[in-house]
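Moving on, here comes subunit A:
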Amino acid sequence: MNASAPILQLQDIRKNFGGLTAIENFSLEVFPGEIVALVGDNGAGKSTLVKIISGVHPPSSGTITIEGKPVTMSNATMGRAHGIEVVYQDLALADQQTVYMNMFLGREPLNRLGLLDRRRMIDETEKLVKELDVRIPSAHATIRDLSGGQRQGVAIARATHWASKLILLDEPTAALGVAETAKVEAIAQSLKQRNVGILIISHSLDQVFKLSDRICVLRRGKQIGVRETKKTDKNEIIAMITGLQQQ
Partner candidate 1 sequence: MRKALSIMTALASLFAAHAFAAEGVTTGPNGEKPVPAASLKLTSAQEQQIKDGKFTAALVWHEMSEYTNAVNAGARDEFKRLGIEVVAQTDAGFDAARQKADVETVMAKKPSIILSLPVDPATAASVYDPARQAGVKLGFVDNCPAGYKQGTDYVTIVSDDLFQMGNKAGIAMAEALGKKGKVGYIFHDADFYVTNQRDGAFKKTIEQDYPDMNIAAEAGMADPARSEDIAQAMITQHPDLDGIYVTWAEPALSVLSALRAAGNTHTKIVTLDLNEPAALDMVKGGNIAALVADEAYSIGVTLARASAGSLVGLKAEPFYAVDSIAVTKGTVKGGWKKSLNKDVPATIADAMK
Partner candidate 2 sequence: MTSANTGTEVGSFASRFNLQQYVVYLGFLAIFLFFAFMLKDSGFLTVRNLSNIVLQTAPVTIMAIGLVFVMSAGEIDLSIGSIVAVSALAAAVTIASYGMAAGIVAGLGAGILIGLINGALVAYVKLPSFLVTLATMGLFAGVSRSMTDLRSISVTNETFTGFFGSGSLLGVPSLIWWTVIAIAVGHLVYRETRFGAHVLATGDNARAASVSGISVPKIRLAVLTISGGLAGLAGLLYAGRLQAAKYTLGETDLMTVIAAVIVGGTLLNGGKGSIVGALVGSLMMGMLNNGLILMGLSVSDQMIVRGLIILTAVAVSLRDKSR
């Protein structure tokens, strides 16, 4: 565990939608090179939290601090500007475009003539997929022609390329088979070396225990607790998720 300052700090986050409270009193710190898992039942508020951290929804109250500086965000573009990248559950890939165009979607580099710098996009894509060991036929491959695991790999590679602070993985293996899940988990592990914070949302406790350093449990919008993965077990986490802890 890295003892340096947290890369992301959430303090007393609260989010109301009209009269409904979706999130209350949520506080969490993520350190560079750390994987924190966010678990909870359906409707516990995980996706609301993803939207707050990625900048889509500003919190009703509370503060978000990135590397010690408080930030306010009101859309995903601002989140990205602060170095936060999200790998969405649906991956947000344009299926009929190439891998390299997706890698740079919305942030395409231009050459001196103001035209797309394909050479650079292709080179950087190839370099990155090699580093992350995402096995795709080529940077020119069309997303549509890739397998589910390969697509997930491309989406993670894209987030990795752009994230300077934090990567949010939203259910990264929900739709994948066994072999592909293992591959994606290996990629997620390797991200730790990049010294960014990683927040993973997952339904699979096996995966959570395999990957994470700490586990944060949410139930009905409330933060139940944060545990170090090494010092807890599945029974405790299940109890926290279901609310049967106190018996």
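In the analysis below, a residue touches a chain if its C-beta (ideal position, glycine included) is under 8 Å from a C-beta of that chain, and two chains touch if they have at least 3 such contacts; residues count from 1.
For anyone wondering why these and not others, all candidates are chains of the complex that A comes from, given by their letters.
Being a predicted model, the structure only gives us computed values, none of them experimental.
Q: Touching subunit A in this complex, which is it: 1 or 2?
A: Result for subunit A: touching candidate is 2.
Q: What residues on subunit A touch candidate 2, complex-wise?
A: Per the touch definition, subunit A meets candidate 2 at residues 76-77, 80, 86, 88, 90-98, 101, 105-108, 110, 114-116, 118-119, 122, 138-140, 142.
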